[in-house]
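With one protein chain withheld, the remaining protein chains of the complex are depicted in position.
Let's turn to chain A:
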Amino acid sequence: MTALIELNGITKVLKGQEQPRTILDGVGLSVHPGESLAIVGRSGSGKSTLLSVLGLFDRPDQGSYLLDGTEISRLPERRAAKLRSSHFGFVFQRFFLLKHLTAAQNVAMALVNGQGWLPRRQRRAKVMAALEEVGIAHLAKNRPAKMSGGEQQRVAIARALVRQPRILLADEPTGALDTETGTLVIDALQGVTARGCALILVTHDRDHAARMGRILHLNEGVLAEQKVAA
């Protein structure tokens, strides 16, 4: 079975300071469809930087990045934007909901992005399905100000899922939530692996990490598999 994602020797150097700093140092990683994995590491170890390379926010300085066997590490921005839209979903520590839009409109934002046009009716159906998937279809018409943190984060997850991505990247999605709500959010995230979507979760929470299929440790820019306690 070919890997969905295949990273090899990914290096990211931070320039613009007194001396360049290597943030990612030859990272290798393969991810298969439907797989879930956690990335852990102390603050500033480069977890977000790794996600931003994975999510095509940023380009590595060295190394190769194969997506479905195709090299994409040097893609022009226009094609990268298209891939972000078609293959990736993102969830961040903060929810980044637009406060002047309803939950449904916030989810629709990922559909109204200039990558293909869907008629209003189809847009609505997809939005409602995504909200349903994270269990908050009843909040479709609410604005963020009227929702709890957990509900807002689930709107953000619905926004990430509405285009049915192949890979879901989550950067400390429970960092701003209490334990109980955080668990609900992880439930929602983990649910996507059932239909073949890969989940990559950056977290500080051991329990959440333990629920993933694999745990990877990022230290000094080097990514290493953590032995799972049998």
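Definition applied: a residue touches a chain if its C-beta (ideal position, glycine included) is under 8 Å from a C-beta of that chain, and two chains touch if they have at least 3 such contacts; residues count from 1.
Operating definition for what follows: contacts and distances are computed from a predicted model.
Trainee: When one chain of this assembly is omitted, its UniProt record names it as which of these: "Acetolactate synthase", "Sarcosine oxidase subunit alpha", "ABC transporter permease" or "Fe-S cluster assembly protein SufB"?
Mentor: "ABC transporter permease"
Trainee: Which residue among A:S64, A:Q115 or A:Q164 touches the omitted chain?
Mentor: A:Q115
Trainee: Give the residue, chosen from A:V13, A:A81 or A:V222, that touches the chain omitted from the document.
Mentor: A:A81
Trainee: Can you say which of A:L101, A:M128, A:L184 or A:V222 touches the chain missing from this structure?
Mentor: In the complete complex, the chain left out is touched by residue A:L101.
Trainee: Which parts of chain A are in contact with the chain that was left out?
Mentor: 48, 51-52, 55, 57-58, 77-78, 81-86, 90, 92, 94, 96, 98, 100-101, 105, 109-110, 112-117, 159, 163, 171
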